[in-house]
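Note that one protein chain of the assembly has been removed; the remaining protein chains are unaltered in position.
Up next, chain A:
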Amino acid sequence: MMSEGSSFMKGMVLGGIFCLVMSFFENFNSGTHSEVHEHLHHHLKPLSKDELEKLSESQMSDLPLQVRVYCLIMVTPKLLVHWATANDTWSKHCDKSVFYTSESSKALEAVDLQEQDEWARLRKAIKHAYENAGDLRWFFVARPTTFAIIENLKYLVLDKDPSQPFYIGHTEKSGELDYVEYDSGIVLSYEAMRRLIEMFKDEDRCPERGHALWKTSEEKQLATCLKYSGVFAENGEDAQGKGLFNKKSVSSLISDSMGQNPADVVEACCSDMAITFAGMSPSQMQVLMYGVYRLRPYGHDFHDSLTFLPPKDSDND
């Protein structure tokens, strides 16, 4: 009788310990799980006109200094015509634009990183930009096949503090990783750059040259390194939730809209305050430059709270 009872007790104790141990593991897993959920679906919008109006005079006069942009344009000799076009068009609206190349070209000026690997090149460019930022606090990384409207980028980040980590663009998901698409341009705040460069030192989590047999794209490697430093991708949108960063050309987006929204093609297509388009030919980019900075109907005036002056020595804007 006694031996049966003690077996029963042993069973109970063992069972109890087993349950305790299992619940321990469960808690551990759900802990990390909720951390990831916190940062999903991050959307970043510009300040509304009402909010802008509420800023004090001193806040308004600080904004111009905070919202200056350093453009890193990653070029290669293969993209020479686009390189020349970016040089002649939108890059003139950056407060500072620097072309970083894999190989120098006699035709155009650039910082020659002498690096064939795209990820390694991007890392070098980022370090160079951070070191040469001066008092610029926002960084925009793009290829010359992208066209950017820098004034609209400034408008998006107007009220965002660059001493906080920001990583903005058109976001996509790859498994658990949210990353900003390269083609539509990548925006990084000063703090994000600083953390990223710190993370570059970590060869395990953020290696310069991949150990895997296959290559992960630079945009995903970037996202991974940033994620480890606590910086997460945010999708740039306007007040209506329309994406501001586009990896397609204007005509491609218009064409899609004609198929999907024939009654309201332009309204449904793209934001008035769009920041980037990509995949356009050099002559289409020249037309876009004219379309953005010059072509307009007489008599339509916008009472924007800030004024951005046109750049010096430029005749196509």
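What we mean here is this: a contact is a pair of C-beta atoms (placed from the backbone, for glycine too) under 8 Å apart; a residue touches a chain by one contact, two chains touch by 3 or more; residues count from 1.
Convention: contacts and distances are computed from a predicted model.
Participant: Given that one chain of this complex has been left out, which of "Calcineurin B homologous protein 1", "NADH-ubiquinone oxidoreductase chain 2", "SERTA domain-containing protein" or "Glycoprotein-N-acetylgalactosamine 3-beta-galactosyltransferase 1" is its protein name according to UniProt?
Facilitator: Matching "Calcineurin B homologous protein 1", "NADH-ubiquinone oxidoreductase chain 2", "SERTA domain-containing protein" or "Glycoprotein-N-acetylgalactosamine 3-beta-galactosyltransferase 1" to the record, the invisible chain is "Glycoprotein-N-acetylgalactosamine 3-beta-galactosyltransferase 1".
Participant: Touching the absent chain in the whole complex: find that residue among A:S48, A:Q116, A:Q164 or A:Q260.
Facilitator: Missing-chain contact among the listed residues: A:S48.
Participant: Pick out which of A:L44, A:V67 or A:A142 touches the chain that's been left out of the picture.
Facilitator: Of all options in A:L44, A:V67 or A:A142, contact with the hidden chain holds for A:V67.
Participant: Touching the missing chain, which residues of chain A?
Facilitator: Residues in contact with the chain left out: 46, 48-50, 53, 60-61, 63-64, 67-68, 88, 93, 95, 149-152, 154-155, 238-240, 250-251, 254-255, 257-258, 265-267, 269-274, 282-284, 286-312, 315-317.
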